[in-house]
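And now, chain A:
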Amino acid sequence: MELIIAKYNYWIYIMLMMIGFYAMIAKKNLVKKLVGMNIFQTAIILFFVSTASKKGGATIPIIHKGQEIINPAHYMNPLPHVLMLTAIVVMVSTFGVALALAIMIYKKYKTLEEDEIIEILRNRR
Partner candidate 1 sequence: MNIAEHAPILIIVLPLIVSLLNTAVGLWKRDLCYPIAVATLGVVVLLSFNIMGSVIDAGKIHYRLGGWAPPWGIEYVIDHLNAFIAIIVSFISFIVAIYSKRSIEQELTKSKIPYFYSIYLLLTTGLLGITVTGDVFNIYVFLEITSLAAYALIAIGDDRAAMASFNYVIMGTIGACFYLLGVGYLYIMTGTLNMADLSRLLPGLYNSTVILAAFAFFVVGIAIKIAFFPLHRWLPDAYTHAPSTVSALVASTMTKVGAYVMIRIMFTVFEPRFSTEILPMSEILGWAAFAAIIAGSVIALGQTDIKRMISYILVAEVGYIVMGVSIGNRTAFTGAVLHILNDAFMMACLFLVIGAVVYRTGTRNINDFNGLELNKKMPLTMAAFTAVALSMIGVPPTAGFFSKWYLVLGAVVAQKWIFAAALIFSSLVNAILFFRILEKIYFRAAAEHSYDDGHETIVRNEAPVSMLVPIYVMAAGILVLGFYSGDIISKVIQFTVPEGF
Partner candidate 2 sequence: MEIVSSIKPVSAIAVSLVAALLILLTGERSRNLREAWTILAAVLKFGIVVSMVPSILDNKILEYTLVSISPGLLIQFKVDALGLFFGITASFLWIITSFYSIGYMRSLKEHAQTRFFMCFAVALSATMGVAFSANMFTTFLFYEIITICTFPLVAHKETPEAIKGARRYITYLLGTSVAFQLVAVILTYNIAGTLDFSNQGILNEAAEKVGNTFVTVIFVLYMAGIAKAAMMPFHSWLPAAMVAPTPVSALLHAVAVVKTGVFVVVKVVLHIFGINLLRELGLGTALAYFASFTIVVASIVALKQDNLKRRLAYSTISQLSYVILGVALLTASSITGSVMHIVLHAFGKITLFFTAGAIYVAAHKTNISELDGIGKEMPFTMTAFTLGALSMIGIPPLGGFLSKWYIGTGAIEAGQLPIVLVLITSTILNACYFLPIVYAAFFKAPSGIHHAASHAPAEPFTVKSGTHENLDILAVPLMVSSSGTPSLCAESHNKNPRANSGTLSAPQAAKDENGGIHEAPPLMLGPLMLTATAALVLFFYPSVFLNLARLVVAGVTGGN
């Protein structure tokens, strides 16, 4: 119990990730798969961002003008945020490409259900 509460951020991210993972693998609808993919990716972003925080009310690392003493313990670690900015860009573009593909598929098969598409492909053969 102690473990769960102390590390709640990890548990949440793992839960989210598993939900997304399930959707990506098990759902038959292509858009649902993509939604799952987004949840999956967001979970990882959350995980990274949560690692940046520090106990004791650390805040965003913006330094006031004229501030003399800088104690790192008072500020969150900015690097994970920066990394995640990059990662978000990557993920958004992945999502964009995937949606474009979904549109292509829809135009071709008039459906987004995976098993129906497989059926169509099989009949075509």
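On how the list was made: all candidates are chains of the complex that A comes from, given by their letters.
Quick note on the criterion: a residue touches a chain if its C-beta (ideal position, glycine included) is under 8 Å from a C-beta of that chain, and two chains touch if they have at least 3 such contacts; residues count from 1.
Just so it is clear, the structure is predicted and the values come from calculations on it, not from any experiment.
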Checklist outcome for this item: Out of 1 or 2, the chain that touches chain A in this complex is option 1
Checklist entry - Where on chain A is candidate 1 touching in the complex? => result 21, 24, 30, 33, 37, 40-41, 44, 47-48, 51, 79-80, 83, 86-87, 90, 93-94, 97-98, 101-102, 104-105, 108, 117, 121
